[in-house]
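A protein chain is absent from this complex, but the other protein chains hold their places.
Each chain gets a letter, A, B and C, in the order it is written, and its residues are counted from 1.
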């Protein structure tokens, strides 16, 4: 029997460095993942971060905390917190994720002192993946950086939670470019990219479904303020060699 | 009510570059995690990889595939496949994971063409974490590298699935070293290290418990040979901008 | 006989994510390197990037290219081009360099289609290093990321071109913090940090001296538009096994 995903929410954060959302290549591959989730009833929220004025800093609200005139982050953070699934999209430049992706993660990290209603780190009970495109290489490098950050702040990372497209080594066309002599836009005939995008999207839904049904993760052992009250690492014998 | 973890199996793979298992610092922190799991009834298998003769190569069995005289990997692979939880431990050298850790991951990756009994990638339904120690820095860098590899081949990565110890910038003592003037071995009084080790260990057990109870991940959308048979990325409109 | 460095210029780019320059910890370690260079007659230009309004995008001038109301980058780029030595400073967050550092490198990269007066990539003939501080780990990870980017766009990287400070694993004080019970600010008594800062600073001066004296690098083989006119990779036999 098919699972019902219709009570799930997903947020797609496009960390393109282009102010003009329409010209983002990464957006096109993200839209495919969003389309899969939408088709299964997931409520999709799609944000082009550079449509917003986001301040720098390890702060929750730069207006309140750093005296900035503007900071749209608190509103974005609310949308992130409302979602069960997060998909972060980034272009690749010099083999690494974008400045906007780095900024996005820094701002999310600034809330890491907060706790969820169970006393766990704030992002527990949610799941995350990423979409990476470029005409240079670095899908895996960007993915390890992004997925680690998500895991570290509390997201669960399902199997194969990344997808991407790059061309052969060297400068060249980007995903979705229309080039002469080809009947389809660049990358649109790449099975690997779209297989991975499909798997990622479904695994995020499966994992979110289960986390939501179970009310997140059990609290035993992962309440940062109470870790000494359970069987813990300090209790154990570090010299032990047989188990 | 406490969860019952007594039917779970965990494998700890120590990727120390020391042939002498007893002298590994990483082993001590791994033992703490293993101790927590053992205390909860998990069956723990602990392997010092350099106790074995492991061949190089993107092959399943270097005796059969590359004509090597010896290759202990197939036996280790069986133990990995028997476990619900994998914890990979590595020292840090020059900011990166060890050669033995790299070798271990390459050999696991060589099986990535195999499928589990449901037709998914081989390692689906299992969960992974890592333990990193060094006197140089790089816990997060090693962790992102290792956890990404595990995720990419099919493992589920729970929140905060890494822990580690390093000292202040510069050469110096390693975790568990006994130094004059200190009442405890180096690092044994570091709350951050042992809190993270505790959280990682419990989150691995919680995640393994759920994956096992559910019979792994549902197969919709993640069977690599059948991704076109479900709602998939190619079906979607990459130009779509509202959801 | 001592070398004369008095005709050299160095630019220090602080990629702190704090708008308030005075509160940057990274600045303190950068100031030590700048102080060494200044003592040897090098003209030092020190920039706190967040004192400026820098636009996102793979563009040279976001006012002209993206229609932004403001973009201070072109002025910063001029200062970068005037310098023989570049030192990029960054804090560590989640094990990686800052969003501002990523932005800085993206903007420098946007000029990579330009050529210097000899027809080489724009940044040829200059040398670069980096300063990294944090209370989390990641000096080496940030350094490999930054120094690679610099090398890739044309800078020469001398031996040991990075330095940094972090504390023992876990949250805690940052470089220069004043804490009760300690006679010196945090990190100020760390020999490793200051030895590396010293070596980096001198090696940057030595390397800049030599590059300047020689008029940059010879052009044979590294003119991107003329690589086929010299003995090149395509001419060679890839099957050759003895040399």
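The definition used in the following text is that a residue touches a chain if its C-beta (ideal position, glycine included) is under 8 Å from a C-beta of that chain, and two chains touch if they have at least 3 such contacts.
Since the structure is predicted, the reported quantities are computational estimates derived from the model, not experimental observations.
Asks: Among B:44, B:87 or B:149, exactly one should touch the missing chain; which is it?
Replies: B:149
Asks: Touching the hidden chain in the full complex, which residues of chain A are there? Just list them.
Replies: Residue positions of chain A that touch the missing chain: 94-96, 136-141, 143-144, 164-171, 187, 190-193.
Asks: Residue by residue, what part of chain B touches the chain that was omitted?
Replies: Where chain B meets the chain not shown: residues 17-20, 50, 55-58, 66, 68, 93-100, 102-103, 105-106, 109, 145, 148-149, 152.
Asks: Take the complete complex as the reference. Which residues in chain C touch the chain that isn't displayed?
Replies: Residues 2-3, 21-22, 27-29, 31-36, 38-40, 44-46, 120-121, 123-124, 140, 143-145, 147-148, 151-163, 176, 188, 193-195, 197-199, 201-203, 205-207, 210, 214, 217-218, 220-222, 224, 227, 230-243 of chain C touch the chain absent from view.
Here, only the chains that are shown with their structure count from here on.
Asks: If you connect every pair of chains that touch, what shape comes out? Choose line, ring, star, complete or other.
Replies: Here the contact pattern is complete, since every chain touches every other one.
Asks: Need the CA-centroid distance for the pair chain A / chain B, whole Å please.
Replies: 22
Asks: Whole-Å distance, chain A centre to chain C centre, using C-alpha means?
Replies: Chain A and chain C have C-alpha centres separated by 29 Å.
Asks: What is the distance, in whole Å, between the centres of chain B and chain C, each centre taken as the mean of its C-alpha atoms?
Replies: Chain centres of chain B and chain C, defined by C-alpha means, are spaced 35 Å apart.
Asks: Hunt down the residues of chain C that sit against at least two other chains at once, touch-wise.
Replies: Where chain C meets two or more other chains at a single residue, that happens at 94-96.
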